[in-house]
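Apart from one protein chain that is not included, each protein chain of the complex appears where it belongs.
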């Protein structure tokens, strides 16, 4: 059985990744799962300077989902390279760094440093809905998105470039194409969908930030649809995520067109979700006589 | 206690409406709820000619939600006026007709006939994600949306005009403003969010139509956020819907900015949902000493 | 008239590994369900997942309620399987069109594939010793109520996929055998069937070739169960096409309201 997949030239031992912001810097889950078993670890979004993040409450549960407005709290590029990356490097897995900036310059600076540090891939977060300056403009304006991708692509030498698409657009296909045309090696989707919840007793928003990003099984049907549409619009690999809780959900994304998948909110519910999904995937392949996981990608039967 | 609300000049006895497509033509629920108790009944989308709808399966359950691809099956304008409207007219409630067309002309023809027939309001469905020609273009292109609304507004004499906004846009505020500027008397939102689900054993989409619209509690946080944003962008009343299952959910929408709310998928789970929500609303107003329901609208405390 | 009400679980009896018999107690029994009708049951125990109600046929009336025979299939039926005596279930029903009562003088052939028996059992019960019953399942342990069926029918024919009881194979095969040995002229027969769709299609063809009227109970994904959502569409020949014999022309009917029992000749298989 062959679980290997390739994401824009980067070989992953298997297609199970973690979704940025839901797996800390790897350390937090190292007591629960063997990190060597993961296809790749995608770390929490890194900015040039450390960010404090939003005031609490930052999360709120919703039906089959959760809202978060962490506000991109992170240790910043310098500390990440000094303290977090060395830990991750101890494991035999790919390290993908999710990054964000307020300007092309910032994205470029971070990318350059990460490229030098030899991380396996950079995931451009252009879709975080929490911080005004957090790149929301890049994610919903095709021209800006294209410039950003080209700008970063020109800087990095070895690092694979993944663009994480925002789901808050009317036609995801166009944005997928923009990413492809601008030189992105792969796309990942979906990021959270902006949402809001109100405590009717206090009449206050449940998040101090008022709005936050919706994740979890609630959004899975939207994510599967967007992966399907994006897959059919571009030739670069698609990394699918959004509400994947178990192997069956993951398989849905492969059939829709994903080459790899990322596990997000599920980690919170079950810290062993990633490796559990991997075993489930293997069982399914055995049962269905699938030799290469990559043959599952886009195998939707619409006959 | 005063439950009356006004939607673009139309007085409703109370703010509890039904969401188009989830309450049939009223008849289906008349054995479960006293239709006289409803603020308004919004009927299934009507087109100029009868429509067959999509092949089955048309619905599929998802976590805390459901996908539907009914494909706008409806009896058509003529039969609606002849057979369905007279039944609804027997009740002391407002009748709002959701309409859809492939062109401005079609929308105008239907609107004219409904205006003549004296329906209380027309809800323009410009956001149904199921049928290619079903108006999807009007809902995600601001210029076309504006032309459509103006075109219909010029035709109708007495009927209140409600525009139902599509949630698949990156900035709902702009579309709300377009509706207001073009002469819509009110806006309603949200329609379903396009989604998809796959049976991993057959590798076929669970809906014959491949994609469908996601509704139910799963989408509530997205709906509340959009109502909040739309409310803050326009002065015309906002009708809120999306995942309202009980009175608490409804109250969330009022606080976010809705002047009235519509109950959709909840009817399927509990055929008495509408009247149950009305009683819950009254209890909340008593408990919180709220004299006029309209004072709740937009009362979010972001201090 | 269907109602929205709550019923108390009196018993949730396991029949085998994946089938259970649910006995419900309803407070106001004025709504007499008819054979072939169904209920939408809330299987949820807090929260909104699973969201939608599940459709289950009336299996059998009791003095103060009714029973449901069900197969544990997915999420919802698993939850139902975990419910215990005393738990309350909210439900809508009875819903849909029942099996038409067979005229006296006609001999009903009642065919059930698997848990399809849940739908036709009360029909068989309502016409004691008048019907021939054909009952097929995967294996012996998925055949239920055989003693009762033996007593209620004029003849009970069994098949199992694995041959563990009755004839090995599909129940349609048993029916074929029956034609060979039949005692009455064919137009005296009347078919009632519930089971997997391919089986029903087969029966519809057989019935049509023998010019026997057949009533089948269909299943389709349902949200409301009362005709409002238009989710449960089934293609039937439109009145025109029935006359003209063209299969191109069709209309959609609602399984929940226009069915679940349909004249097999109307359906576009």
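Note that the chains take the letters A, B and C in the order they are written out, and that residue 1 is the start of every chain.
In the analysis below, a residue touches a chain if its C-beta (ideal position, glycine included) is under 8 Å from a C-beta of that chain, and two chains touch if they have at least 3 such contacts.
What you see is a predicted model, and the numbers here were worked out from it, not measured in a lab.
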{"item": "Touch partners, limited to displayed chains, of the chain removed from view", "value": "A, B, C"}
{"item": "Contacting the left-out chain in the complete assembly, out of A:47, A:68 or A:166", "value": "A:68"}
{"item": "Option from C:23, C:44 or C:160 whose C-beta touches the chain left out", "value": "C:44"}
{"item": "Touch with the omitted chain, as defined above, among A:8, A:53 or A:183", "value": "A:53"}
{"item": "Which residue of A:22, A:111, A:140 or A:259 touches the chain not shown here", "value": "A:22"}
{"item": "Residues belonging to chain B that touch the chain removed from view", "value": "63-64, 217"}
{"item": "Touching residues on chain C - with respect to the absent chain", "value": "44-50, 75, 78-79, 82"}
{"item": "Chain A, residues in touch with the chain not shown (by the definition above)", "value": "21-24, 28-29, 31-32, 44, 52-61, 63-66, 68, 70, 73, 216-217, 245, 265, 267-272"}
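Here is the rule we use: only the chains that are shown with their structure count from here on.
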{"item": "Innermost chain by mean C-alpha position", "value": "B"}
{"item": "From chain A, the most remote chain by mean C-alpha position", "value": "C"}
{"item": "Centre distance in Å when chain B and chain C are each reduced to the mean of their C-alpha atoms", "value": "36"}
{"item": "Chain A and chain C: spacing of chain centres that average the CA atoms, whole Å", "value": "47"}
{"item": "Contacts with two or more other chains, residues of chain C listed in rising order", "value": "47-49"}
{"item": "For chain B, residues contacting two or more additional chains", "value": "63-65, 216-217"}
